[in-house]
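What you see is the complex with one protein chain gone and the rest in place.
On to subunit A.
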Amino acid sequence: MALKIVKGSIDRMFDKNLQDLVRGIRNHKEDEAKYISTCIDEIKQELKQDNIAVKANAVCKLTYLQMLGYDVSWAAFNIVEVMSSSKFTYKRIGYLAASQCFHEGTDVIMLTTNQIRKDLSSPNQYDTGVALTGLSCFVTPDLARDLANDIMTLMSHTKPYIRKKAVLIMYKVFLKYPESLRPAFPRLKEKLEDPDPGVQSAAVNVICELARRNPKNYLSLAPLFFKLMTSSTNNWVLIKIIKLFGALTPLEPRLGKKLIEPLTNLIHSTSAMSLLYECVNTVIAVLISLSSGMPNHSASIQLCVQKLRILIEDSDQNLKYLGLLAMSKILKTHPKSVQSHKDLILQCLDDKDESIRLRALDLLYGMVSKKNLMEIVKKLMLHVDKAEGTTYRDELLTKIIDICSQSNYQYITNFEWYISILVELTRLEGTRHGHLIASQMLDVAIRVKAIRGFAVAQMATLLDNAHLLTGNTQRNGICEVLYAAAWICGEFSEHLEDPMQTLEAMLRPKVATLPGHIQAVYVQNAAKLFATVLQKHEGETDSQAAQETSQLLIERLPLFVQSANLEVQERASCILQLVKYIQKLQQKNVEVAEEVTALFAGELNPVAPKAQKKVPIPEGLDLDAWINEPPSESESEDEKPKAVFAKEEPKHSRSRHTEVDEKELARRREVRKQEQANNPFYIKASPSSQKVYDAPGVEHIPVVQIDLSVPLKVPGMPMSDQYVKLEEERRQKEKAEKKKKEKKKKREKRGKGRKADSGPESEEDITPAHHVDIVTEEMPENALPSDDDDKDPNDPHKALDIDLDNLLSGTSSRPLADSEKLPVRTHRPEVLKSPAEDRDNESIPQESKKKSSKEKKEKKKDKEKDRKRSKEEKKKKKKHKEVEEEPMESQPEEAIQSEDSKEMAAPPTSAEEVTAPSSAAAVDTSPVAAAESEPDEPKDTEPEDTKSSKHKKKKQKKEKEEKEKKKKKRHHHHHHHHSDGGGEDSVQNGTVEDEEPLPPMSNYSLLAENSYIKMVYDIQGNHQDESKVVVSVIFENKSDSFLKSMEFNVLDSLNSKLQRPEGAGPHDGLTVPFQLPPGVSNEARFVFSVQSIVMPQKLKGTLTFIVKSEESSTHEKLDFKLHFTCTSYLITTPCYSDAYAKLLESGDLKGSSLRLEGVNMPFHHLLARICFHHHFSVVERIDSCASMYSRSIQGHHVCLLVKTSDQTVSIDAKCDEPSLLGNVLDEIKQTFSKC
């Protein structure tokens, strides 16, 4: 034995630790992969060992490998093992590994729930800290739901270290489990005024993050934050608060007005750039929100712009970048104040840093006007030529197009210029944005009718010089423009000067190297051109030209007929046959032109992308109504979509409702709307659906054709430049004319003095070169002109849009409903869902819980077991089910709520429970038991009974059931109950053997009770500290009033003392860190220090509290006695059999024994009871004999040998402390005498 241990230690000395691994990897640079694969093999071996230290070492190495990119998901279970080690060293490594490797898809996460809960409640703050940190990385919706209450309790922990972590984690919990927000919010708000600045800052952080997403729910906190802002000196906190205000001001302009002053003060005074930047940003947000209501804040805008200018001029590139970024925000509302800094921004375009240039480009987008567009684009074109990297060049290209095309080509005064720019852009090699240019060409040519002639001419040139564009088709995206060119030439071929030449260009053999979709367009448009040529030559006596064209097509088209591309092939062969037929007719001198042109008659208009959405729904059509009945539920239980929100409206589509008349439906719809309006969880539809339809007035701007002067080509100068010159000339001319007119007027008036020249020309002075008809996109009739950009429905923050105001303003309007309570923690969840409940849950499609497949499987197994056991009951349940389906429709809210709370009350089980067996709750609690544990509760308001008499009977039944459910629910909330009956209905989870199931057990026992409050408690040892125990007390408010200011005090004895915070006197009470609304229970824990643990102890104590009802508030108190049993000093500690044997052999232990007569229960029940109530673990079990082990917090070993025969149980026990042993045995005896 000893040899084995020594050998194990030696082995371990040769294990690689992390440092060795890192060193090894560095020394094997050439064959790193090979080296690592041998390391992974070693790690796998190490993970197989029992020694937790070896495992932890292996997991640590795996974490490193994971960072290097190796897959370590196979070790997830080992990570969980290391996490659950009691030693901080290993626990820390385990949690680190978990936070690095786990994600929502990791299935072992669900095994960790109880371990994490245990660690969270550990008296060692670093255990708790490590668990919280880990949780922040891998929290899943399930974990969030199960642990929300634990974390919420930690928010009031005595140590600020834990409080601040808990507060920050709560945000992650809210994201995963939005239902926790309402119950946790009051406490979160409390933390804003926490004495510890770290906790305060954490709370500010969390509320800021929440408010950023759903600001309207946090408006009421503004005064509080305002106070914080003016008093705080911590820049980290200030920045967050200011950011928060930035989110709030758009909703409340008055707040903005109030903010301007302190913010501008800060801007003037602060030296921290980050704070300055945040202030400027928020001032901008405020100004944006005020821009409609309050015009006069130019001073603030000027201040911001000035400060930003300083930033942009700074040599620090970061500040330059941010200055430009902030500038672009001002630009949206106050373009004028930014436009005056155009020089600066244009300078930034020359910066060597690409990101700065990109930000400057963003700004340009908003700075263009009719006046400066050409100038700016010219500058950009120069940059395009200079740009070294293709990415930046592509970015420039898209920006040019964006700038020009913005708001429906608002700033373009000369479209010829724009087309020339587009054509110039086609000379860029290797750009990815050929399609973008192409679509612009198409768009302009289609929508600006006046430009078609020019566009067609340019496109024809492009087609003619196609070889320049298609130098290398493989890498060249630019050939996409040929698609546009061909289409434009074909569609508007009437503008072509020489269609024959273009046609020839389109049928060159080289075209066959273009991508298929372009060839297809070529072929199709060749046919259009053909039609145009025919028409042109129609009526001429000499039909030679037309016949030549046909001949050309007949010669060239076969090339395309052979194309590998189906589209091209099909079109080509079709058109080829057509042309051949036409040729025949031509030879007979039949006039065909008109018929051929008719093939391509009609104009194509652009259709708005949102057109389909805007088609109004005709009256009488209900898109949500079922066309066919949905399949019955029983058939496809598993495939039912699981809704995320439990309270989603139920589908009212059962077969028996098809006869329900229209009126009834309308009434229900109304009721449902009402419900939804009052339900903060219901996510309302976007307002657009309720808008009134009105017919759009598409006003056509009258088209005035102006003679186009065809620009001369100046050699050596890019074409678009000519337009700039021409445009300038034109404007000057116009100006001169105007002046002349003015002068004339003046002369006529004979004005006394000379007036100043009419200043710089303003926007309105510039008239477009030609009036253009920008064709608006086609919309369906009755469409509404709106720009509703729906929010992303997958945004997790959407779910957090929860009304918190009535929580804040007191209890009056909508206090926490029963169902909103967070699942209450239990140390050893003694309540399992019974199979009947399971089935009920499954039959409800609205069920919110996402169950992992594993869980489902387990459940199925359970179900099958259950089926065998109680076949007769099935029938009964079927009835149940039928009845239950009925209420679902009439009272969806309530039914689901109760379902919900049931789920909450029953925490999920995990592998942990195998050692501490637990069992299922009975389905039917006997009415007596229920009545005992259920005080008169305020009845939930039942919705009015408006149902037809046909349903009445069912309803009564249902009500009865509801009541029963409520009882059950109540029952689950009580953590101690000695349940009876229904044993045959329960499912056993704890033990592996297929033996009789265990009755439910709980370690919580009654501490004290009066008409207001009930306290139950449990005492736990603490393995980190040998002199401390933790007392968990669950307080339950039994009254209809609010309980607050609870103070827990204990009269210390010499041996046991309540741990009070530093500075508190020895007789001061501890404030319970929460308040209790009616019917709510919550748990608090108190740490006691104990010196000697060999004797049981009783401590007297008092709980004082204030009962606050609407009219009065009274002071109450309740005395209690805390009973510290010796058992409570024991900690469940697993022990290996060899170590156990060694312990017994050592001879240090004193023996004692106990006989129990008349114990009438199966052996495994007996063991389970000892394990559960007395914190033992089974070392070995052989038939009706078992050895058990436990350890006290001070390290005493307690060993039991339990034997049973015929209702007699003998327990031989050994311990190194005889009096402790004696007391433990007494307590065991007592446990069994109770049953």
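Keep this in mind: a contact is a pair of C-beta atoms (placed from the backbone, for glycine too) under 8 Å apart; a residue touches a chain by one contact, two chains touch by 3 or more; residues count from 1.
The definition used in the following text is that contacts and distances are computed from a predicted model.
Of the candidates "AP complex subunit sigma", "Alkyl transferase", "BHLH domain-containing protein" or "Trafficking protein particle complex subunit", the chain left out of this view carries the UniProt protein name "AP complex subunit sigma". Here one chain is not drawn; of A:I36, A:A58 or A:L96, the residue touching it is A:L96. Summary of contacts with the chain left out: across A:M67, A:L382, A:V615 or A:L1051, the touching residue is A:M67.
With the whole complex as reference, residues 4-5, 8-9, 12-13, 17-19, 22, 50-51, 53, 57, 60, 63-64, 67-69, 71, 73, 87-89, 92-93, 96, 100, 102-105, 124, 126, 129-130, 132-133, 136-140, 161, 164-165, 168-169, 171-172, 198, 201-202, 205-206, 209, 212, 234, 236, 239, 243, 247, 273-274, 277-278, 317-318, 320-322, 352-356, 358, 1135-1136, 1138-1139 of subunit A touch the missing chain.
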